[in-house]
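Here's a structure for you.
The other protein chains are all here in position, but one chain of the complex has been omitted.
Then we have chain A:
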């Protein structure tokens, strides 16, 4: 171990590559993991004073959207029973409903959060919210408003990601200052609910978020009850046990971490999207580390041939050489990890804020201290570095002792048996993933594509020595007459291993860039054509900063609302959930649901509505879309909204709605999605490109520094610094071209696989889009870095002499 330490200290330059790679990898992993672990579901702050929450039974379909509700009657009966249990101070049902503040006719705040912003006044106890002014609501049309509502729109605009995302319209309101005036007790407030715009009398303000109306009013507006909160005294566990016995199978008693399941779905979804990015960052970070560490280790082992031979001659067994290299790498990796992990964790809050701003984490997301992320990433860094160095150590341990006497200039064997075995294996694994793509479930396909590309990139990197010789011969052909051309060509051909090491990171960068950008472009083009094809040339009325259209907004157009509700339908033993639109005068099932239930027209099925009520209904018909009579929806899902309506005439302006041509609306939707995708792309490409670019620079710096003697000889043979520079640059560019060519090839193969999968999915031929712009940019970046790194040692040596 002490010898390893001495080596590391003495030859830090040759370990710098490993150090930088592990440092960055660990920093990325620890930062991402810190964010990931910080972003855990959390019970809403509104229930902070309710250590025990009782919810209706879990969805039997496993889909959280199918979570049942209690009817208002069931809920109050259950609450009464729970309230009388020992240790329970109060059992309060919280029937929430949609309400959103209107300012100057515009909906404010986060549209998804607004879906659960209305509460009964009694539920304020669950968060121990107290009146700061005025009195509790007593009658219909009276409201106590929370801190977030009473504040001005200017202050609220900043914390609402959706407002920022909605773009121009929201920012106009946010920028105009006094218009969003503070609301105090005794004034009125304009709000939008499922019915339409309303003016409520503000009777008081409370020190928590939300709108609080009378209990009766809340029960009338809400679609069933989904939670009963218990405030308790004494031992929580006793209350939990007693409540569980009392509730039985008609509900679930949650305490501690189980309460966090009550996080609103919209927030959970935001977290989920963020998590996808973080997971991708972690896996790419780990991949890039292994990739870079293995190529720098291979190079440094080759450069240290003589030294390792000497150790063997002096009496080090192959095992000892291996162990020494592992020890060295462990030391470097630990050192890098111990610095990188805190660095990543320290950077996490910055990234966290950015993610909140973009809508990849919920508002109010804070990064917390995550020791697991730190320790885990250090260990991962160590493990990944050791994995990367394995091949190099195996090779190094076979160095014969007599190599201590030999100059290390000529590569003895660029292709090793391990490369011959692993290369084709990786190629087969990647190919199999690509071929099997159409059989994977949709959400796994992008990961499968990325995985396939990683395998293929590894295969290309492993087999690159074989490909380099013919490639170099072809590329260098035009210059074979000149001295520089000859030197470059011969230098490259005798240093195949060095070229392979330099080409490897370029290969990964270009390959991943082309693949990621190409996949997105290909899918975007395909999706664009797909969506527009369906719609006629008309205008639609769509939500404007709201989660849906209110009944009034629809009625203003003289149209019938098309309320969307979620039903839980049981036929025989099968139960399934699905959306249905309010229309017609009987139950119509869509084909998918019908086949799942095994039911046809005429069968009688049990329908459970959003409010928890049940009804036996005959199936009228099976059609393309599910529907159910409008009045049933109104009765059982009073909070239901209309997602959009197609307009016959020009739209009548109404709050919380706007009209746009169908085509534009579709494009907006695609762009909104594209914005996220672009962001993902930028993050992932930025990570890989930045990472591998460092590797390119580092490898060349290492290689050129080690070749000082060779360049000295060139100078003695009469070459000027300019000529040496030309040779070095030529070699660097050649390596970059080889890497870019191989990377591009791999990416195009993977892209073809992705395209085949998409074609299979939509049943139509699509164009393969190759992102020339980003490819060129990334290649140019690699070339620039390579040139700088290669020229630097030469120039420094030249300056040292003069």
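Definition applied: contacts are C-beta pairs under 8 Å (C-beta built on N, C-alpha and C of every residue); 3 or more make two chains touch, one makes a residue touch a chain; residues count from 1.
Following the convention adopted for this analysis, contacts and distances are computed from a predicted model.
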Identity of the absent chain, which is to be given by its UniProt protein name, from "Putative ABC transport system ATP-binding protein", "Respiratory nitrate reductase, gamma subunit", "Glutathione-dependent formaldehyde dehydrogenase" or "Amino acid/amide ABC transporter membrane protein 1 (HAAT family)": "Putative ABC transport system ATP-binding protein"
Touching the absent chain when the full complex is considered, from A:133, A:260, A:307 or A:759: A:307
Contact with the hidden chain (one of A:199, A:317, A:366 or A:474): A:317
Missing-partner contacts on chain A, residue numbers: 3, 6-7, 9-11, 306-307, 310-320, 400-402, 404-405
